Each structure stands twice: as C-alpha cells, then as structure tokens.
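A single protein chain has been omitted from the complex, and every remaining protein chain is retained in its original position.
Each chain carries a letter (A and B) given by its place in the written order, and its residues are counted from 1.
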Amino acid sequence: MTTNLDQTKPPAPPITITAAKEPSTLDVSVGPQHPGSGHMRIIIRVDGDYIVSVDPDIGYVHRGCEKIAEYRTAVSNIPHLERPCIIDAIHLNWGYVLPIQELQGVVVPPRGQYISTIAAEMNRIMSHLYWLAINAGVFSGHTTIFMYAFGDRDLFIELAEMLTGARLTYSFLPPGGPRRDLPAEFQHRLLQLLGYFEKRLVEYDRIFLSNPLVIARAKGVGILKREEAIKLGLTGPVLRGSGVKYDVRKVEPYGAYADLDFEIPTFEEGDSYARFLVRFEEMKESIKIIRQALEKMPKGPIARKAPLIIPEGEAIGRVESSRGELTYMVKGDNSDKPSRVKIMNGSFRSLIAFPYLLRKVHVADMPIIYGSLDYWPLEADR
Amino acid sequence: MANQSSTRKEDLVNKLKTRFPEAIKSSKIEGKRRITITFDKDKLLDIAQFMRDELGFDHVKGVAGVDDPTHKKIEVLYFTGSLSIPEIEDIILVLQTELARDNPTIASAVSVWESAHFHERETFEMFGVKFEGHPDLRKLLTLDNWDGPPPMLKDIKFPEMGQR
Partner (left out) sequence: MMGPRLDPERFGLQAVAGSLRQCDLLIVEGTVTKKMAKRLKIVYEQMAKPRYVVAMGDCACSGGLFHDSYSIVNDVHKLFPVDVYIPGCPPRPEALLSAMLKLREKIRREEVFA
C-alpha cells in the first residue's frame, strides 16, 4: 500500500538553519529569559520586518532527568519525573507507571482507573487554562484573559489539593493505583465547579475567541498543512489543528477511556486560530468526561500492591498529555532501579515546527505562532 | 478483533522479512500494538525508505540510545508510527540495531524521516553516536562549552550523582 505523501518530486532539502548570512539580514536573539514559560532561545534572522530563518537554541533548563532516573528507585523516580511539565503532572506520572505495571504484571482495579481518569482530565483543564492565560493571552498582549483564566485555574487547584494533598506536584499514581480515594465532599464540589466553569467558557469565547483583534492576528497565520504535520511527526493539538484525527485516548485506550463517550475536536485549516479552537473544545470535552466518570464510578478497591523490583525486559507506554503523545520506554534489569528511562514528549517533537512555520512571516506574528504551538521548554529539555 | 490485529502485525513483519532477508536479524511481537525488529545497521536507509513508501510508517516518535558496557555495544532504537493509514495507526514499530561502543556511527535517517532531526542531535550529544549525513550535527542541550564526555554513558559516573 502506498501512502499519499508526495513522492514524485525529489525529497526537499533538509532545513538549513545555519546557512550563510546575507548582508542585509540581522541576527536577533529572542530570549533566553522568558518569565512566563521557561527559558529557551530562538535566534531569528530578520530582513527588515520579515523573518528569513530561525535557529532554536535550547537546553537552558536541562536538568538531566534521564540520567538521574537510573540512580533512583522506581517509586522515588516519580517526584522528579513529574517536574518537567509541572502543570500537567498527572500525565507525566501516569505515562511512567504504565510500562512499569506492564513489566511487573500489575493490573489496576476499575475504581482506581476511574479516579486516575478524573484527576487526569482535571489536569488537562488546568494546563489548558495556563496556556490560555500566558501563551495565548500575555504573549499576544491580552492581559484580561490572563486574570480570568488564572482566577479560575486556582479553583481547580484547590480541588486537586483536596483530592491529593498538594497543589501542583501530586505524585498521585505509584505503580498499582492511586494513593487516596475520593474524599467525602469532593464529588459535590467538583460538579458545582464544572457547572460554574461551563458558564465561564462562554465568557472566554466572547472576550477572547470572538475578539476581532485576536481573529485578525491569528487567522491565516502560521498555516501548517496536513501532509507537513504528518511528515514532521507533530502531535497533540498542533496535529489536530491541521486535520489529523489522532488521539492516544482513542487509539490505545488506557484508564477508563474505553468506557466513556467523548469526541476528538479536529479542525482543517491548520492556522493558529484552529489550534486555539482545538484546545478550547478539548476543555469542553474534558468537562463531559469528568461528569460521565463521576456517574459511572464503580465500587471496590482502588489499588493493588506492586512489587518494588522491576523485572527484566523492556516496555513502552503512552498517554495523551495536554501537549501531545507522551511516550515512555522503561528498561528493567531485575533490580529496584530502572536501567534506562527514555522520555519522548510533545514539546520536543514540536521543536521541528519552529524552522518550518517561522519563515517569511512578520516579526509580530512570532509570539502568536509560538503561543499556538504551546511549547513548554522545561518539558522539552527534561 | 484479536485475530485481525495479529494478522496485521504478522503481515507487516512478513513483508519486511521477504524484502530484506539478510538484513533483518530478528523480530518480536508483543501485546496488541508493539513490534520490535532488529536489523543490520548498514541497511538503515533502504529499510527506512521501504517502510515509509510501501508500509506507510511516516514519522519517528523518538530516537533512543541504550548503553551496554558489559557487551561493549550501544543500541540505537527508532520508534516509528503511522499517521496516514488508519488500519495501522496504533502500532509502534521499534527498529533496533547495535553499534560498536568505541566508534558508534550510523547513517542519518533525516533524508527519509525528517522528524528525526532533533532526536538524532540529542542522541549524538548524549551517547556520542555519529549520524553520517545529518545536515546540522551540533550539541543541543548541555552547556555551550561542554567538553566533557557524553553524559549518558554508563561508565561515566559524575562524582556528585547518587550521593545523598
């Protein structure tokens, strides 16, 4: 079977980011100090008001997570492996324990799967609210949505603190299942908050998504065609904004997603506004998922006891984090420390979109494109 | 459903084995969605081209290096997937090969899979694996003037690591 990628033309030349410099251009360094999102530097080559080429220079927050993971036991790896993307910590935690549970042969009971799913979807809403406030709001100059989204995010953080005991870094899922059961008042307060949040989403739509300034800045900017998105190996909302309907929750269901009924929002245009809309609609789908999971919650134990040793072998596990497909490969050698942990996350995979999208655009379009890709430097650098 | 998925995976493995009988050394199918293929490192570009054009594996999710000092080899793994063909879009096919530890070189897959660009740069920096034909092989993540050894190799224990 042949694919529909264009094969009649010879392959395009590879990205020449460090090509020879023309005399009319100027190299400007954007960063590395970015208070909103983490430190990374993009060296842009400008010719007047147009960007000619781009060279991402990352590594300013590289902490060596993969090397440290070989020196800590399997369970004490969880706190430092969930810190790369601290606002999305449940997904980073879950992706790590899925291959370990596979190697050890531990199956989480159904109630534990439902609790993990509820915590993961709450985390997705929190991460998208952070994106809305900073990457889409502050970077494009819209500070009202920053205040609105941060205020609502704080309400979700309070509920997460009620469930797990911590505001941002939960360490909630050791191998075998979640640590704690739902507290008594949790369900009632969560349903109250979801009802309030649905009305707020309508307001966000009015002040941000239907704002003529945002539409003028984001529509038609940074267009990523479907074949390019597939060829570059992008993932997450960036891929779904270009018309590819791919989500790990449907392709390889984990947790309770196989029993729940939800949609995958996909848009065809591929510009920055489509990527904004994908994340917005995902928040609405998350509300649906949480409501269904609370209704259908089964009774029973929440966790099984897992051994402390990782048997010999190699396993791959993946989850759909807020920034895309997060894949972990864990290799064990019959001791309590893993011998190799490899992390492949959505932010590092979208690094290749920078030289592609930031070509022949105005300098003022750069924050919008950067914000729509939702690149989190700490996660990409690990 | 189980029958359908197992014949899909065996189908793919058989197609690869008939096309490259000597270059494919072994294959393993695990669970519902994982295939591991061990191949000879000199045939990387031919296998990659066949997989992209005939089988439909169009992107690389990551490139990992695994260090094995007891057997004096470094393994390089390519995690590939397909986004354009819905029947196989949930399979992860891992291409695995071994390189000699004192001089690890392999051809670069960037001419076939452009998504491997930054992953190969990171493996070059962390393990010292040279990818020939890569357009821009420089350091990515560590210090600007880091002249130390590749950090992820097992016999390099940084003096501070593991002390509490």
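Just so it is clear, a contact is a pair of C-beta atoms (placed from the backbone, for glycine too) under 8 Å apart; a residue touches a chain by one contact, two chains touch by 3 or more.
Keep in mind it's a predicted model, so treat the numbers as computed, not measured.
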### Task
From the listed residues A:H62, A:R124 or A:H142, report the one that touches the chain absent from this view.
A:H62
### Query
Looking at B:P104, B:G128 or B:P151, which makes contact with the chain not pictured?
B:P151
### Query
In terms of residues, what is the contact footprint of the unshown chain on chain B?
142-144, 151, 158, 160-164
### Query
Of the residues in chain A, which ones touch the absent chain?
32-33, 35, 39, 59-64, 67-68, 71, 79-80, 83, 86, 138, 146-147, 150-151, 153-154, 167-169
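Going forward, only the chains that are shown with their structure count from here on.
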### Geometric centre distance via CA averages, chain B-chain A, whole Å
24
#### Entry: Residue ranges of chain B touching chain A (in the complex, touch as defined)
31, 33-34, 52-56, 58-62, 64, 66-67, 77, 79, 83-85, 89-90, 92, 94, 110-119, 126, 135-136, 139-143, 151-152, 161-162
## Note on the structure
Per the touch rule, the chain A residues reaching chain B in their complex are 1-5, 7, 11, 14-18, 58-59, 62, 64, 66-68, 71, 102, 230-233, 235, 239, 244, 246, 251-252, 316, 318, 325, 327, 329, 331, 340, 342, 344, 348-349, 351-352, 381
